[in-house]
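All protein chains but one are shown at their positions in the complex.
Just so it is clear, A and B label the chains in written order, and each chain counts residues from 1 on its own.
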Amino acid sequence: MTLDINWRRWRLVAFGGFIVSAILFVAIFANVVAPYSPYDLDVANMLAPPSGAHLLGTDELGRDVLSRVIYAARISMMVAVLASMVGLIFGTIIGSVAAYFGGWVDMVLMRFMEVLFSFPAILLAVVLMAALGTSVVNSMIAIGIIFIPGFARLARAAAIDVLRKQYVESARAVGMSNTRILVREILPNIFAPLLVEAAVAFSYAVLLESALSFLGLGAQPPEPSWGNMLNVGRGFMANAAWLSLAPGMAIFLTVLGFNTLGDGLRDAFDPHLRD
Amino acid sequence: MSEPLIDIKNVSKEFGGGLFSRLAPFKAVSDISLSVARNQTMGIVGESGSGKSTLLRMVLRLIQPTSGEITINGQNVWALKGGQLKAFRRQVQPVFQNPASSFNPRHSIQSILTAPLEVHGIGTPAERRDRAVELLERVGLDPAMRHRLPHQFSGGQKQRIAIARAVILGPTVVLADEPTSALDVSVQAQVLKLFSDIKDDLGLTTIFVSHNLAVIRQVSDRVAVMQHGRLVEEGPVDDIFDNPGNDYTRNLIAAVPDPAFARRNRAGTAVHPVSPA
Partner (left out) sequence: MQDIRKHAQGAAGPTLSIRNLTVSFAGRRQLVQAVKNVSLDIWPGEIVGIIGESGSGKTMTALSAIRLLPHKAQVEGTIHLGERDVLSYTEKQMRALRGDRIAMIPQDAMQSLNPSMRIGRQVGEPIELHRKDSASRIKTRVRELLASVKIGDTDQRMQEYPHQFSGGMQQRAMIAMGLALDPELIIADEPTTALDVTVQAEVLRLLREIRDNTGTSIAFITHELGIVAELCDWVYVMNKGEVVEQGCVDQIFNDPQADYTRMLLDATPSIHGPRDEVPNV
């Protein structure tokens, strides 16, 4: 057993997990699941409402909206996974190092984190994108950087708690090196809350990525992304609402799925709620 | 008394009061000198805030003294480097108080016991496992339980494992900080018995810190009484307990509720309202 889980709380986890794995499945096998190519134009069928041939209708260039939403899931998931990973990895390293060494190391690292934290997320993302240049990879990095302070704070708080435990003192007393203590004694014990945070960060990453591409800073047309689809759909709200409803629903479902999964995991890991 | 193995000379520790701190430094330990002879147990007794645990951690090289010198076997503990420091870690081991936080909850008992050997590069994995098995048997636990996690053991069993971990590197000095304070009395009695048996078998020199005067009396050869970071008095355990030379020690001893009280004083005195007399 590596993680103590309260399986009584499994229902939330199962519900969130189901939505999340469905979306991940669709994203990974987009080329199999999608009925059409997301780029194929069908000039005869522009702005066609949902029908048997095009379940979610077509856009202003006659491309199948369902297929575009499915392919867009790929980009969203990729950005969200990698951005959360960037945040998780760097945040955990910074937070646990700050907690372990304390003193000026802690001071410098955490003040820097607070500076990052003090900017509104979307503003920081826009600034970072402007500095890095517009691309999917860069939006991933930008969103990842936004997540670092949150993970770092959480990792630091959890690590400080673990540092008070006598087994860390015992590890010092047998002569374990700092790196070994961090990896063997501390990291495994702060992992649970960080994993929960990662699930929540994930849904936030989906929102941020959509916001960035909505603003034209993320995925570039013709590459489909939920954000840029929303942006285009905005112009056709009155006569072709499905153009914006489809990506909107996709964002909604994804965020719901990850938040439910995160909440469920939080409860499952929380020793106070455990029987 | 044979030559001292542990020698603490004029050791002080101040906390806080750094360059930017507005608070006055707090003197946790002030000017303590103590020495412990080979194969002896020094009991350190004191109430909360007496500095007894801080002193122990300075000997363990976990907290650095502000001033003074601690030597073990003639070597200055805080001047050790490299190979000497590694040798010191093998020689001096702790047993801590809280069974609940003594072990990393995610490691099996076997992994907890073999980790010190791994760190010091002793033996092959098979040899380390054999050593863990042997020690579990020595402390009275079934070696078949070695794959279990710490939370599957009772408080008393955990303290047995803590003792096994402390001696697995073959130390000469074991420093115990309230090792039985969290245990029920019946379990405490067993763990104390195990502790002194192992101490005798391996010829250990130990310092035993506790707030419990009765426990200190049972395990120690000499006792040091601490209050507010200072050494109040030190001497052979029977002398100190039977003829305390200091008011603080006298008060401390008088304050201990003692089961023998009923036997000696209460029998027949009939001071309480429900006495059959």
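Worth pointing out:
The working rule: contacts are C-beta pairs under 8 Å (C-beta built on N, C-alpha and C of every residue); 3 or more make two chains touch, one makes a residue touch a chain.
These figures come from a predicted structure and were not determined experimentally.
Across the complete structure, the visible chains that the omitted chain touches are B. When the missing chain is restored to the complex, the residue among B:L192, B:I207 or B:M226 that touches it is B:L192. Note on the undisplayed chain: of the listed residues B:K9, B:H120, B:R138 or B:H211, the one touching it is B:H211.
Where chain B meets the omitted chain, the residues involved are 47-48, 184-189, 192, 211-215, 217-218, 238, 241, 251-264, 266-268, 272-276.
Going forward, only the chains that are shown with their structure count from here on.
One inter-chain figure worth recording: chain A and chain B are separated by 48 Å, centre to centre, where each centre is the mean of the chain's CA atoms. By the touch criterion given at the top, residues 1-2, 164-167, 169-176, 180, 184-185, 188-189 of chain A touch chain B in their complex.
The touching residues of chain B, counted against chain A in their complex, run 57, 60-62, 85-86, 89-90, 92-94, 96-98, 101-107, 112, 115-116, 119-120, 149, 165, 169.
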